[in-house]
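My questions will all concern the structure given below.
Missing here is one protein chain; the remaining ones are kept as they sit in the complex.
Each chain gets a letter, A, B and C, in the order it is written, and its residues are counted from 1.
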Amino acid sequence: MLKMFITSIKNLFRKPVTQLYPYEKYEPFDGYRGKISWEKGKCTFCMKCGRACTSGAIKILIYSGETKEWVWNPIQCIYCGECVRSCPFGALIQEKYYASPITKGEKLDWSEIEKKAGRLEDRWRRQLRDRRGKRKSE
Amino acid sequence: MKIFELGKAKSPWILHYNTGSCNGCDIELLAVLTPRYDVERFGMLNKGNPKQADILLITGPVTKRCRERLLNLYLQVPEPKVVVAVGTCSCGGGVFRHMYNVENGVERVIPVDVYVPGCAARPQQIIDGVVKALQILREKGRALEVPPHLKKIVRGREGGIDRESLLEDLRRR
Amino acid sequence: MKKIKVNQEICTTIPMGSQHVALPEPVKLVFDTENEVVKRVSFDVSYVHRGIEKSLTTMYDFKKAPYVVGRICGICAIAHSIACTVALERSIGIDGEVPDRVRAVRMIGLELDRLQSHFLINGHLAEVCGYENIFMHLWRCREFILDTADMLFGNRVQYDVVCVGGVNRDIDEKTGTRISEALEEIEESIGFMEEVFTRDKTLVKRLEGLGVVSKDKAFEYGLVGPSARASGVKTDCRIEDDWGMYRDFGLEIITMTEGDALARCLVRVLECFESVRMIREALDSTSPGEEIQLRVRDNPKKDAVCRNEAPRGELFYYIRGTGKKIPGRVKIRTPTFANIPILPHVMIGVRYNDVPPLLMSFDPCLSCTGR
Partner (left out) sequence: MKTLLILVFSPVIGGLIEGAFRKVNARMQTRVGPPIVQPFYDLLKLLQKRPILINNYHVLMAYAHFVLMATALATFLLGGDLLLVIFFHGMSLAFLAMGAYSLRSAYSHVGATRELFHILAVEPPLLLIAVNIYMNTGTFLLSDVFETQRLVKIMPFSFLALIASLPGMLRRSPFDVSEAHQEIIGGPEIEYSGPFYAPIYLAKWLEKVLVAAFIGIFFLGSPLIVVAIATSFILVLALDNSTARLSYWDMVKITWVVALPLVGANIFLNAQGVL
């Protein structure tokens, strides 16, 4: 009790330990598991990252033609880094900066994208099955 | 008046509710109050009382038992109020998405204004989120200043939001 | 249970929860009090049930399981991850091949987690006693531990470092030396914590003799972890089911005999010293550069259990392997689940203002219990 009393009074004349965060820039440690960045050139759309993702934050939309899309949802990701480790081509890199908060307007409609990805995957699977069936019948 | 404008976004009192998160974000929320980050710089106090709160910080993917409590808390906070979903699981479910006892995220129950990502959200991210929430709080405060001759109409329209109808809506889902 | 007659007419019913400042988690306690003395308690702990056990047998394959079970509880996340991983490894049959370096890294993770958890709960306990300054000081000290974790594993709370067959990242020598420096600072702050919980008059006055659990009672109710050790029960799963190298390092089990709230705090404080020693031993015994991840080819096929000592006590995992990617059954028994039944018994006869410290001294983690 007495010690804390003296410490409290001493603290009055010491510098506070607070980091004035938004005004003072903060640099995360090296190796902090932050945002995931994607390089288009290296990606082959093998879907390994999507399958490795625990929380389903990566969806790959493969439309009928050559148009393919890699979607990552920052507010669904749990930042475990499993997708980065699973990528065989090094197309995914984990930056050391954390994602910033977003407002209502900037948010992706994730359930819509989930549905869409599911539909596209189903179609793609069906096509694959049909092709295999054709090959077998031949 | 300009002097009234000052008070709008300078003293957010927070209410924290855990709707089934892993405690990770909750302890980071407590850590935000401690000397290293000290959000009392922005006048933020952990009031823990919905009637005196301005900002609701909600963690967790909203389990089915929690949602009525969450709605109750939301309705008890006087306007203007801002809802901040802290952490991945309150934004969209995170790893709990599509589990059987979970509503995927806070937005399914009450309107959310700011989404703070991260699992668990860092104190820096939470501070960023609160700063963003303060801007929204200021805007919402302005929207409340309705001219007096329109007040009657507005009040009539807002009377439509009552607890029973919202609960009914929840049950139907 | 002590039978005390409750006069309904002069009773004040005080609900606590599911939202309350002293509770970071949703739990509802209803107290019937007479003149602020608790006469009857009822508990409701299942606000946070999310269905994780079920989802592990339907949604996620076993390689994702360590990440999912880490989200059961953010305070003892790595304890869950390790228990799950070890159980899975035993089920696959590769637990003998796990290299020493992996065990060491896992031990460092677990002990860091224990340190921060003990700091957290002791600080929070001081806060609910109305001693805000200690809360601020202990949590300031806790930031050193979190910084160390941030440096090592890349996150402050959810380390996510454990995977089936190894760990995700190794500790290189440069970081190793930096940790040894940080450990000294941490040890200093543990010394501060010890001084507070032994010397500070008002805090000791409030906690001493509060919620006494005798050794027999502790056996009877099957208490685990620091709560059991404070009553004199010598139990520690790190020794009993050693997945790491605790037996080699000679881990000491700290016990006390008083069994009150203060003893529970002091057990935690003394355990912190032991944890620091374990981290030092683990850092010195192995060197980086070895293989840190085994290739896992098989699926879990046997029944396996793992008992791990989480910061709150014994954590039990049972996994039934079926030879498929998804296990047939996952059963989790968490420490708080064992510690809750005694709470109504010790709370009766206590003044309402002593209830939050008493509750916090058992270190309840409802996210674990609800799952």
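A few notes on this one:
Following the convention adopted for this analysis, a contact is a pair of C-beta atoms (placed from the backbone, for glycine too) under 8 Å apart; a residue touches a chain by one contact, two chains touch by 3 or more.
It should be emphasised that the depicted structure is a prediction, and the values quoted were computed from it without experimental measurement.
The missing chain, though absent from the view, touches A, B, C when the full complex is examined.
For the chain missing from the display, the contacting residue among C:14, C:212 or C:294 is C:14, taking the whole complex into account. Where chain C meets the omitted chain, the residues involved are 12-15, 20-22, 36, 126-133, 136-137, 140, 200, 202-203, 205-206, 351-356.
If you put the missing chain back, the residues of chain A touching it would be 1-5, 7-9, 11-12, 14, 16-18, 20. By the touch rule set out above, chain B reaches the unshown chain at residues 3-4, 6-8, 10-11, 34-35, 38, 40-43, 47-49, 51-52, 54, 76, 78-80, 141, 144.
Just so it is clear, only the chains that are shown with their structure count from here on.
In terms of inter-chain touching, the protein chains here all touch one another pairwise. With centres defined as mean CA coordinates, chain C is found 29 Å away from chain A. Centroids built from CA atoms put chain B at 24 Å from chain A. Annotation for chain B: residues 35-36, 94-95, 119, 122 touch two or more other chains. Chain C has residues 67-68, 71, 140, 155, 158 in contact with two or more other chains. Across the interface of their complex, chain A is touched by residues 35-38, 41, 84, 88, 91-95, 97, 104, 112-119, 122-125, 127-129, 131-132, 136 of chain B.
Residues of chain B that touch chain C in their complex: 15-28, 30-31, 34-36, 46, 48, 50, 60-61, 63, 65-66, 69, 73, 89, 94-96, 98-102, 119-120, 122. Chain C contributes residues 60, 64, 67-68, 71, 133-134, 140, 147, 150-151, 154-155, 158, 160, 168-169, 195-196, 199-202 to its touches with chain A in the complex.
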